[in-house]
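Heads up: the structure comes next, in structure tokens.
Missing here: one protein chain of the complex. Every other protein chain is in place.
Note that the chains are named A and B in the order they appear, and that numbering of residues resets to 1 at the start of each chain.
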Amino acid sequence: MHGNLARMFTMSLLLTLLFLGITAPVQAADPGVGDIADRIAPVGRVQLTGQPPLEVESEAAAQEAEAAEPMAAPRPARSDYPDIGVSSRAIVWVLAQLHLFFGALVLAVPLFVLIIELVGLFTGDERYDDMAHEFMKISLTGFSITAIFGGSLALALFMLYPDFMAYMMRVFGAQWLVYAGLFFFESFFLYTYYYGWNAFRYGNLKWVHLSLGLMLNASGLTIMVLANSWATFMMAPSGVNEVGAVVGNIWEVMKGPLWNPINLHRFIANIAFGGAVVGAYAAFKFLSSSDPEKRAHYDWMGYTSNFIAILAFLPLPFAGYWLMAEIYAYSQQMGITAMGGILAWLFILQAVLIGTILLAGNFYLWAGMSRTDGSERYKWLVKFIALILVVTFLIWITPHTLMLSASEIAQLGGTHHSILGPLGIMPAKNIAVNLMLIVTFLSFQLYRRSDKVATVRWAPVGNALMVAIYVVAIANIIFLGVYYGYFTNTVYKVGSSVAQVASTLVVIISGIIIDALMFKNAKTLPSHWGRIPDRAQYALFALPIAFTWLMGLMGYVRSSVKTHWHVYTVMKDNSPDNFIPTIAYAGNMITLVTVLFLLCLLFMFWVANLSETRQVKPVAAGESA
Amino acid sequence: MEKQMEDEMGKQMEEKRKIGIFTTLLSVVIAFAIVLVLFYGLNHLIMGMQGLPLNMDLTPAG
Partner (left out) sequence: MKILFKTLSFSIGLTLVFSLLTYLLPQIKGEAPVEKQVDLGSLTMDDFVALGEDLFSNKGTCTLCHKPPPLGRAPDIQGEDMVALSIERLADERYRGEAKDAAGYILESMLDPSKYVVATWGKKGSNDSESPMPVIDKAPIELSSMEMDAITAYLQAKDGNEVTVALPTAEAAAEVAAAPAGGSAAAPAPAATADEAMAKYACLTCHAMDSKDTLVGPGLVDVGERLTPEEIRESILDPNAVLVEGFPPAMPADFGTKMTVNELQMIVNFLAEKKG
């Protein structure tokens, strides 16, 4: 605080001096002097009689420029943006998205690898340990790919958006050094964790190894939250005044209103995304192998990946809800731009993608029931689950807006439209989404139960309770949506969606608790890993594709709610790309990055498999004898 | 004698099954009652937390 006051005081003093320096000679003398002063200024040493030396003035100007610079955010004109002939935004878009995809992957994999390793340690089942090691192996190249795209992104940003990056550098200052330094830690822990796997495998050394994994995750997560703070600063700047001058310390700059919601949302989404990606690897290996033992292994690996992806995916809407609520709280205008403006259309795509993910995840679980003989008990339920899923999915993706006539679409013309009131159709959609989550959890729960028989005496009571929770929760969600959504006012309508979400959470949490208690010492029926139809594996491909596309889409929405601002309300975007593109353009970009990601991923898996292959030594003609 | 015993056992079994159905029904009804109360309370709690009080019949209060 004192520092700021002092700085402000010095600033004012300097500015006053400068102003005096400039105005005094001009005002005092006759009109011609200004011209003379201009003409002699380049020479510098000439001094008019009775005037202060001109050098003093220029020195003061230099000092002023230096002192003034750290104050406000720059206001670059369009000509200040380098033009390289291609859309700068498109370049940064592709690089940033690829960097994020791989970053998400390599942050998520070590996290669930560590958990799987722990599971292996506690169950004593070495298969877990080997699978964890394999997950690590296939994502190892991903770290380098992340770094390569990160470096290219930084380079592109500095080249194409120099003023903006200069400002960000100024605001975050030494934090960049911390960020760069963390990569040394991460690399150290990554390589010791991966290459030390078999060296530190048993006994106390295993704990050393687990600690290395923990530190790897700690440094990775720190890197993520630091990078998140840049994105959230751009959306909701904190620690700066209204013209962008830094007035707070680095902690105040980082800890904006959206930082923690984004941290949580990205953390959870990364796990779901990482699980889905390694699931595709397992599915590919499963399909391309005919050895039953290998098929069993990769079936199990695919199942585990899918389990991770879906489990992490279920709480994601709630994290998203929190993020959106914080956006509305920060700026209602920003929230409405996202949910009620042009970007609102993208949420229809989001619905399609999430529906694809849920359908694929459910389909895989149902197909996987063929692995166990005990699943016969629950098979009759599958068709009802499928029916509910399809109906709710259709409700969700059929917005009133698609029923527009051509002339109505033409009327939309401008930047805003009055027909798509997402609130008007939100109650129906909220019911649909919550029911989809609930029946997906039901699929999951049935699958988990399919190879077990409860032996506890209170099992019938537990089942009755579980059935009651499902039925009442579904009824409650429909009641809340219909009654408050259509028969009361807006405030209650919005408020009731929170109660709906709470009902869904009650189902999920109570389901996990009841099953954990009920099947604690349950009789296990035999499972036949590898006994799953080939077509089920395609669900494991649909999952990462939909996840990747969804990440691309929602990342685009997150970035676009800033509209024509680099840093919302503080630094305007005056570049030629400061408009929000059409949905088809955005869709093409997202497809482009998804396909590029797919190709890089193929490379990563191919490299991982190279280490397994060994070329047979060519037998020279002369040696054969 | 044997037949009588068999009858007796059959009756007992029948009774047990009746009790079984009865207890199952009872546990289902009780479970539903408990869960209904729970969700009713949940609605009041969540809406109240957001500053949106409800009447006893769940209509908006105030």
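Here is the rule we use: a contact is a pair of C-beta atoms (placed from the backbone, for glycine too) under 8 Å apart; a residue touches a chain by one contact, two chains touch by 3 or more.
Predicted model, so just to flag it, every value in this text is computed and none were measured.
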Discussion item. One chain is left out of this view; which of A:Ser331, A:Thr488 or A:Ser510 touches it in the full complex?
Written reply: A:Ser331
Discussion item. Among A:Ala174, A:Ala516, A:Ala584 or A:Val619, which one touches the chain that has been omitted from the display?
Written reply: A:Ala584
Item to complete: With the missing chain put back, which residues of chain A would touch it? List them for me.
Response: 8, 11-12, 15-16, 19-20, 23, 68, 71-72, 74-78, 80, 163, 241-243, 245, 280, 283-284, 287-288, 331-333, 336-337, 340-342, 345, 348-349, 352-353, 356, 401-402, 404, 409, 412-418, 421, 423-424, 490-491, 538, 541-542, 545-546, 549, 563-565, 568-570, 572-574, 578-584, 586-588, 590-591, 594-595, 598, 602
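In this text, only the chains that are shown with their structure count from here on.
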Response to the item:
Taking each chain's mean CA coordinate, chain A and chain B are separated, in whole Å, by 43
Worksheet item: In their shared complex, at which residues does chain A touch chain B?
Response: 460-461, 464-465, 467-469, 471-473, 476, 480, 483-484, 488-489, 491-492, 495-496, 498-499, 502-503, 506
Practice prompt. Over in the complex, which chain B residues touch chain A? Could you list them?
Written response: 23-24, 27-28, 30-32, 34-36, 38-39, 42-43, 46-47, 50, 52, 58-60
